[in-house]
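Before I ask anything, here is the structure I am working with.
A single protein chain has been omitted from the complex, and every remaining protein chain is retained in its original position.
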Amino acid sequence: MKQVDLNADAGESFGRWRLGNDEELFPLITSANLATGFHAGDPRVMLKSVRLAKKHGVAVGAHPGFPDLVGFGRRDLAASPEEVYTDVLYQVGALSAFLKLEGLPLHHVKPHGALYLRMLKDKETALAVAQAVKDYDEELPLVLLGNTLMEEAAKEVGVRYVREAFPDRAYLSDGRLAPRSMEGALIKDPKRAAERAVEMVLEGEVEALDGGRVKVEAETLCIHGDNPEAVAIARAVREALEAHGVQIRPF
Amino acid sequence: MKQVDLNADAGESFGRWRLGNDEELFPLITSANLATGFHAGDPRVMLKSVRLAKKHGVAVGAHPGFPDLVGFGRRDLAASPEEVYTDVLYQVGALSAFLKLEGLPLHHVKPHGALYLRMLKDKETALAVAQAVKDYDEELPLVLLGNTLMEEAAKEVGVRYVREAFPDRAYLSDGRLAPRSMEGALIKDPKRAAERAVEMVLEGEVEALDGGRVKVEAETLCIHGDNPEAVAIARAVREALEAHGVQIRPF
Amino acid sequence: MKQVDLNADAGESFGRWRLGNDEELFPLITSANLATGFHAGDPRVMLKSVRLAKKHGVAVGAHPGFPDLVGFGRRDLAASPEEVYTDVLYQVGALSAFLKLEGLPLHHVKPHGALYLRMLKDKETALAVAQAVKDYDEELPLVLLGNTLMEEAAKEVGVRYVREAFPDRAYLSDGRLAPRSMEGALIKDPKRAAERAVEMVLEGEVEALDGGRVKVEAETLCIHGDNPEAVAIARAVREALEAHGVQIRPF
Partner (left out) sequence: MKQVDLNADAGESFGRWRLGNDEELFPLITSANLATGFHAGDPRVMLKSVRLAKKHGVAVGAHPGFPDLVGFGRRDLAASPEEVYTDVLYQVGALSAFLKLEGLPLHHVKPHGALYLRMLKDKETALAVAQAVKDYDEELPLVLLGNTLMEEAAKEVGVRYVREAFPDRAYLSDGRLAPRSMEGALIKDPKRAAERAVEMVLEGEVEALDGGRVKVEAETLCIHGDNPEAVAIARAVREALEAHGVQIRPF
């Protein structure tokens, strides 16, 4: 029987400001990437999110980002490998305190936003994150995009890792995600995202935006949490996968 | 044989800015309270400080503070008990990541600056810190000032705790520290600080600034790390204690 | 003919996070207090808010707060008078750049949240804010609560000032606002808030929560911008005042 994890970014509120719809999303997903304070997610939000995850049986991962609240961690920052390494450890440790409190294990680490994207183009950054995760805990998996510098770095470092795919993003035939600026790069129709999720899991490939088909490794599927359709997409993806006999559970 | 711990605040640099003289201080002390990023101490500083402590066999404690970089955590902040509780957990967890990396245990927690002082006058704050420490780890001791709301709260919560005394600060006969604004409140002469340290440890009391003598509980003696005389005071205190046969070691 | 200003806090979004409903609120008010970056309101938000105010003919004031993003400037902070003085100047100057750009004058300064409340109980803080406003511009008015330390300090410093009243907050018979924790302290019914606004402007007094009536100085009426009923209350207040022949315009 095939199985897959559904992950979503969560815990992205901060202080007085609310973001996302974690209460509706958590019953539909199997793992959550919780913001860890540098780009979103203050300590109160982190504790509440951990408790919400516990209530719904959602596995909790850390979602460390660049120290850029005003930019929501979405702006590339030329942090040195040492800065990346120590910033990731700091954030992973901070989240771990709340997990320890609630008796939950740290399930994985998935870098956020511009840090994730920097790992795709800068090997030193990818190595620094991979090393931080491995040094923190030999058994802890890093969530990454397969067939990229991220995976290369993860192998080199010897960290455990899990590959994710994006049902709501178009791919190019060379395996890359289509840039958001391209026509058709974002898939907003829940039904179509769900069909792609099924293809990704059962066939290991989907149609490419520039023609032909592209192989996609999908041990976990990412649902983007901060757009209005997130809940509808998560529900459609989940139902379609279950209808095709795929078991939805944490990796 | 009598024994006592010498603790000092350390790791108080931040980014481009240097503060303190940890390299000279660490060979003289037995435990360090490391800043955890909210009032000082970025992740690079934290890792370096943990490694420096390891090299010198110094026990490492967390020194969480209010989120106030520009005020160095020295301004009272009306944080709610929930805010204090979660901020302390976040910071303790963050430091723990670097300790885990280096294979060191977290030795204690000592609140910093205005957070420490708020615990002396606001029971809710004292309870929140004590609870955070206990919930993080039943065995983890909180460093506090004896015969105060801090100790009362620690007892109520059931957290382990250790009482500290200040050889370079004058006391009032009622047991309180003399306010810094009082003439004679700060003891800058290393020789005199050393004599007081010996009295504190061997006799359990010192002369009060307002006359008479005052009982002082001293399982650990605090050396203030961010003033120019810190190293000279630490050395004088250490030598005087050793000359009186007191063993200097972590509590 | 009687006249009054309607002011509201605005521009309280930050980075990725949205707050308030400025687009609907601005057509109803005559002056806006814009957050200036320390507790809310990044530079993009500030420029957009200034332009929105310009479009609707709303007079723009600065709304400086404590440097506490995660606490939204609502936690009392023991900032020194020098810190308050310089923090206010910094924030007022920052907003002024955007006003200069759009050819608008700076209309007033109204301290935010915990800074405002600290001025009610700490004379040094009130003096520091008043002095900052006067030193920045002799003609610039400070919005404050009448018959308080704030007004006393404003008089002492010789800064221009304007007194505000709160149609959606209950008063005590001694002139103070009823604490939010008291039953009936918040008036959520737009109709009732509107009636009180009319009384405040036409009669200079309203019913007190603890019995009797209380004098209220009302050169400007404050509509709280960050609650869901803000737009409904602003509309009701505006319509009721106009129905009673009161002219709504900036002070």
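All chains are identified by letter, namely A, B and C, in their written order; residue positions are counted from 1 within each chain.
Convention: a contact is a pair of C-beta atoms (placed from the backbone, for glycine too) under 8 Å apart; a residue touches a chain by one contact, two chains touch by 3 or more.
If you're wondering where the values come from, they're calculated on a predicted model, not measured in any experiment.
For the chain left out of this panel, the touching residue among A:Gly11, A:Gly37 or A:Pro67 is A:Pro67.
Contact with the undisplayed chain is limited, among A:Asp76, A:Glu124 or A:Asp137, to A:Asp76.
Checked against the hidden chain, the listed residues C:Gln91, C:Thr125 or C:Thr148 yield one contact partner: C:Gln91.
Although one chain is not drawn, its touching partners on chain B can still be listed: residues 12-19, 40, 42, 69-72, 74, 226. Summarising the interface, chain C meets the missing chain with residues 37, 42-44, 46-47, 82-83, 86-87, 89-98, 100-101, 135-136. Residues 67-68, 70-71, 75-79, 83, 114 of chain A touch the missing chain (whole complex, contact as defined above).
In this text, only the chains that are shown with their structure count from here on.
Two copies of one chain, chain A and chain B, touch each other, and the residues they use overlap strongly: the shared fraction of interface numbers exceeds half.
Once the centre of each chain is set as its mean CA position, chain B and chain C turn out to be 42 Å apart. Looking at chain C, residues 70-71 sit in touch with two or more other chains.
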